[in-house]
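Here's a structure for you.
For this view, one protein chain was removed and the others were kept in their places.
In order of appearance the chains are A and B, and numbering begins at 1 in each one.
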Amino acid sequence: MKLDAKIPKGPLAEKWENYRGTMNLVAPNNKRRIDIIVVGTGLAGASAAATLGELGYNVKVFCFHDSPRRAHSVAAQGGINAAKNYQNDGDSVYRLFYDTVKGGDYRSREANVHRLAEVSRNIIDQCVAQGVPFAREYGGLLANRSFGGVQVSRTFYARGQTGQQLLLGAYSALSRQIATGGVEMYNRHEMLDLVKVDGKARGIIARNLLTGKLERFAAHCVVLATGGYGNVFYLSTNAMGSNVTAAWRAYRRGAFFANPCYTQIHPTCIPVSGHYQSKLTLMSESLRNDGRVWVPKKKEDCKKDPLSIAEEDRDYYLERIYPAFGNLVPRDVASRAAKNVCDEGRGVGATGLAVYLDFASAIERYGKAAAHAEGIHNPSAEKIKELGRAEVKAKYGNLFHMYNKITDEDPYRTPMKIYPAVHYTMGGLWVDYNLETTVPGCFALGEANFSDHGANRLGASALMQGLADGYFVIPYTIGQFLSKEIRTPKIQNDSKEFMDAEQDVKSRIDKLLNIGGNQSVESFHRRLGKIMWDYCGMSRNAKGLEEARKMVQDLRKEFYSDVFVPGSNDEFNPELEKALRVADFLELGELMIVDAHDRNESCGGHFREEYKSPEGEAERNDADYTYVAAWEFKGMDADPALNKENLEFNDIELKTRSYK
Amino acid sequence: MKLTLKIWRQTNANDKGSFETYNLDNISTDMSFLEMLDVLNEQLVTEKKFPVSFEHDCREGICGACSMVINGQPHGPMKGTTTCQLHMRSFNDGDTIVIEPFRSRAFPVIRDLVVDRSAFDRIIQAGGYISVNTGQAQDGNAIPIEKDTALAAFDSATCIGCGACVAACPNASAMLFTSAKVSHLAKLPQGEVESTKRVLGMVNQMDQEGFGKCSNTGACEAECPKEISIENIALMNREYLKASISSDKMG
Partner (left out) sequence: MSWFTNFLLSSIGQKLIMSLTGLFLIVFLAVHLTGNLQLLYNDNGEAFNTYAYFMTSNLFIKITSIGLYTGILLHAIQGILIWRRNVAARGTGYKVKKASDASFSSRNMGWLGVIIAIFLALHLYQFWAKMHFGTMEMINYHGYDYAVKDLYSVVDHIYSNPVYVIIYVISMIVVGLHLWHGFQSAFQSLGLNHKKYTPLIKGLGMIYTIVVTLGFAIIPIYMYLN
């Protein structure tokens, strides 16, 4: 199938403006007659549902949580990028566009990224108007900080809780629409299938998690904003409930899945402490503004108290290898470097899988500045530390507090121990410029789609993309599809297609409940995660991927013969919910492996050991792999088919990414 | 470490419910409280029993899903900490831990430790927003907001909607939750415009949901995992009095 990204003609900077001015619209009287289903209430879903409701469409919105406010966008810490150039440091829409494409290792679609950079400015305005309490300067104007992979300060933030504040903003807009009746909220409902009628997405099958009842919901189109699939690794910074099911079911109904192998491993997470570990906790990238990453130069120092290791025996490896960006290199680069030093045997901590993130020099620097500001001459070393700690506390207090709670160590005195962990998935449902998948009428927003981050996402860009898609893109582009649907009467939910889909879901559930094996869902999930991490994690090679594919297939077989799911369908049954999600992860995992195997190059979050420079840096193959790999489901017994969308770069020169 | 757990088990809203006792061995002090429950559940599943249902999601202390009363305290003994961020090092070997759901008429039990907190959503729907449609906003820097004001608004806005305030309050009152949103928006110039309508609507909804009435005990702020102050309640009282007396609304 030929993939048509529907990128508007014209110069890059004018595409969106011109497109918006000429695209098809739906008149207000017709909007009232059109039903839209939105699945997911994170930044993308909540903002889309609210905005579509404001426009007058009838919106039904679904989340599996007890409340839309719990979506995992809430946990984003660091901030949101926008090309406001409030700091007068040379930022512009083009620079944000450029940084994002470069950060994504030239594997994203130019037109989408440029649009993202354009609307980034509107997002900040919108959020401020909603009452999001962004950090401010003394003059009352908005404050910024810098993030990895860029040389300007364009990140807006609300302490270490930016995601929470933005989500609460979108949630409040959504709540307002629910109150007016424009949006109907279905919480504790999990989408388990997409329903197609005459080739178009016309509804979903959702399970009411309180009663177990399967319910059929019909609409003129379906918008999926269901997040990423990082939990395929079992251990990740995702929430426990984050899952791929909605996107996966759309894939099985004909939506292509793009670049599934692009996963982001975040460099600064709290290391694993035991086999019981259920999730990993991120320490915001903003810490790398002030923290210095190091490991001992000598292996024998690794078990020593870090404070006893002399300065000359420490290897500040990021500063050494990447002097231009130092500790602020992009995430994929920082993660790989950490893995490399640990592989060399220079990792620290009980497991040897950790590096230090040290604030001693920041504390000293801030302490001296504060002493100077307070007019203290010749301050003692202790006084400097005391003042410095206070400054660091003001900036990162909540993160330090969280670190202390989890590890029982005091990061103001001893360096933090950190290690990379799965954080975000750049891959997702393939969408065109309108954010429409290959199933007409089925749209994908936010992390659930693949579009904007290429092979690696820059910090503070996920929030930007989720809100851009929801507030400022889908409300327009959905009109391209719906303007052709104004004569379509209300979709009925009792057609054969709906009944069949419901039956399909029912058989899936019955199948799981009837296996009656001996192993818990959790144990399968943990094993799948281990395979994925070992063979399709931070670095991959062809041989390992081939083995891993077999292992996942075997694990899936074992799952369907020996899993035990307690209880029945007709009750509140979290274990059944988990089983359905893990079943889909077991299929997705294989597709990720297939995709990683297909891509014979190293780019962004995808690092193939066979393709690296003599210094160990990732080596792209632009001649053969400047494409989006969009996978098409061909049935469980057949290999998925690869469809390529060739990426064209007209406004940016493809270069080897260098942060040196 | 070894632990004895007494956990409230209740199959559904109509079930009477009772406490069940479980013994756990080999619990590491580095585990989080929820990971300890994971271990219990894994054990129950191996015994082909129905695991203990409890709400949880982000496990980073920010989504507000986790909700249980541990030895008489919502979110357990550690100040300013959600259950998911509580670690077993806060307990001793041989401890008996009693785990109950949040108790409030307005939060009916769904199963075991899972309760229905949708009343909170309805309170927000009754006015916890600023009426601005997408695209209507002016430039973000058009209204300067004093740094301290922005920080104060942030402190109120940091509420995670977990419901510990209701669970802790001897009166099962939702004043801290409601007031946190009222004051977040009232403190900001953008929110001031609608403040009358907002506070009347939200308080009215709160009353209809069947929460108790605040008697200023301060138990809520002591247990709030985000340490939200009851100054917010005073501010809401003020806003409400002002709104009731000065607004043109007659009904």
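The working rule: a residue touches a chain if its C-beta (ideal position, glycine included) is under 8 Å from a C-beta of that chain, and two chains touch if they have at least 3 such contacts.
The model shown is predicted, which means the values in this text are computed figures rather than measured ones.
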item	value
Partner chains on view for the chain not depicted	B
Selected residue (touches chain absent from view) among B:Ile130, B:Ile160, B:Val203 or B:Ile228	B:Val203
Among B:Thr11, B:Asn133 or B:Asn171, residue touching the chain not depicted	B:Asn171
Touch residues of chain B, complete complex, unshown partner	6, 8, 19, 69, 71-73, 98, 100, 103-106, 168, 170-173, 175, 203-204, 206-207, 210-219, 222-223, 230-231, 233-241, 244-245, 249-251
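Quick note on the criterion: only the chains that are shown with their structure count from here on.
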item	value
Cα-centroid distance, chain A relative to chain B, in whole angstrom	26
Sites on chain A touched by chain B in the complex	47, 50-51, 54, 65-72, 74-75, 84, 86, 122, 124-131, 133-142, 158-159, 161, 163-165, 168, 171-173, 175-176, 178-179, 185, 187, 210, 239-241, 273-274, 276-279, 281-282, 402, 405-406, 408, 471-472, 475, 518, 520-523, 564, 566-567, 571-572, 574-575
Chain B residues touching chain A - in the complex, by the definition given at the top	11-12, 28, 30-32, 34-35, 38-39, 41-42, 45-46, 48-51, 53, 55-65, 78, 81, 85, 87, 89, 110-111, 114, 116-118, 120-121, 124-126, 128-141, 143-147, 150-151, 153-154, 157-158, 160-161, 184-185, 188, 190-191
